[in-house]
Structures are given as structure tokens and as C-alpha cells.
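Apart from one protein chain that is not included, each protein chain of the complex appears where it belongs.
Now for chain A:
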Amino acid sequence: MSLRRLKAVLIDLSGTLHIEDAAVPGAQEALARLRKAPVAIKFVTNTTKECKRSLFERLHGLNFDLQEQEMFTSLSLDTSDPNAVVIGLAPEHFNYQTLNTAFRLILDGAPLIAIHKARYYKKKDGLALGPGPFVTGLEYATDTRATVVGKPEKDFFLEALRDLDCSPEEAVMIGDDARDDVGGAQSAGMLGILVKTGKYRAGDESKINPPPHLTCDSFPDGVNYILEHLLGS
């Protein structure tokens, strides 16, 4: 594969730059080095538990140098349709009663929309179920397919790159979720770098085809690779 002229770097947030309220070691400094390179940077996330502002404030509090307008979330693609069942990451709502309510609405014809289908995410004290399993369960119950608007949908990545004036072939995605971050980005035509922090588990790199362009220990290593290998003329 010929060396691509890199124009943009998409960076996942939860699990890649930080895990809840702790930064990945060295990530702030790595981000600062990446900013000196001639590339556009966007932060992409499926996080819907917190709104963009509070997520931004948390990252700022961890000394990450970023602007709110550099953040792209699935919520940006959300279309309000009161006749639809929309599922995001809201653990407190995934109880039997609300799931039954959603189930009956879908049987009556309401479309099922998933902000994303992450299987699980990393918390301080271990892994926790994401919305994906509940979306899958409802798909099975109703014999329908959900419309997914976030990662790993191709449109999500294309939309994130739209105002950066660059094609997917000129962009790279860094994330901790092999299927949703890296697999999704590569399906959209981008290069993918998988980091072994956050929700990463040994062997994840073999769960996607083609495998990640690079699998590395953490975000700083990913940045090193980009600066050394992807910015050549």
C-alpha cells in the first residue's frame, strides 16, 4: 500500500485518551506533539451519556488541549422523531419495564434507531454493558433491524471528515474498539490504529478483517507512528 498523504486524524475519546476521569498516561503530551504536525484533528465519540459540553469540560480538566468544535459525537446525527425508539447509552433506562415499552412500540411500527451498538465499555472498576446488547435483544424480539447512526457506520466517519476537506483515504482513526473504531473507519476507507488501552482485550485485532493497520500500546505510540511514518512526502 502506497504511503498516503495524511491530512486528518480522528481520535476516539473514552478508552483512548481517558478512562472516566483519568487520562491515559502521556496522552496530553502526545496530543500536543500531534498538533504541531500539518494535520487536522477531530475527536469522535459514541458517548451519549454526557452531553458534549460536560465531556469537553472533563477533558479540559484533564489538561487536554482541545476545542469544543473539534468534537464530533453521534448526537450530531440524531434526528428527533417522536415516533421512533432511540437507544443510546443510558444504563438506568435498560430495565425490564422500559425495554418492554420500547418492544411494544416497535411491534406497533416505530423504527428502532441505535446511537451506536457498542458491546461494552471500560469503567474504572471493569467492563460494563453498552447499548449494543440491548439493541440486539430488541432486534431479535421484534425481528427487525435497527438503524445505527454512530460508529461503526460509514456515514458517521464520512460526516466527521466532511468539514475537514479530506477524503477517507487521507485520514487515520485511532481508537480502543477494534470493531467500532478501527473496523468502522477502515470500512470507510481510512487507516485504523488500534490502541491497547480502554476496552481493548487480547486478540481483538484478529476480530476484524482486514486487521488494523497498526496495533500499539497506547495513544502516545499511535502518535509516534503517525509522526514517523504517515507524514512523509
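Definition applied: contacts are C-beta pairs under 8 Å (C-beta built on N, C-alpha and C of every residue); 3 or more make two chains touch, one makes a residue touch a chain; residues count from 1.
Operating definition for what follows: contacts and distances are computed from a predicted model.
Refer to UniProt and select, among "Exosome complex component RRP46", "Phospholysine phosphohistidine inorganic pyrophosphate phosphatase", "Aspartate--tRNA ligase, cytoplasmic" or "ALA-interacting subunit", the name of the complex member that is left out.
Cross-referencing UniProt, the chain left out corresponds to "Phospholysine phosphohistidine inorganic pyrophosphate phosphatase".
Which listed residue (A:L62, A:A141, A:L158 or A:L227) would be found touching the missing chain in the intact complex?
A:A141
One chain is left out of this view; which of A:G15, A:G132 or A:G222 touches it in the full complex?
If we include the chain that is not displayed, A:G132 is the one touching it.
Name, in rising order, the residues on chain A that touch the hidden chain in the full complex.
Interface residues of chain A facing the absent chain: 91-92, 94-97, 99-100, 103-104, 107, 119-120, 126-130, 132-134, 136-141, 143, 207.
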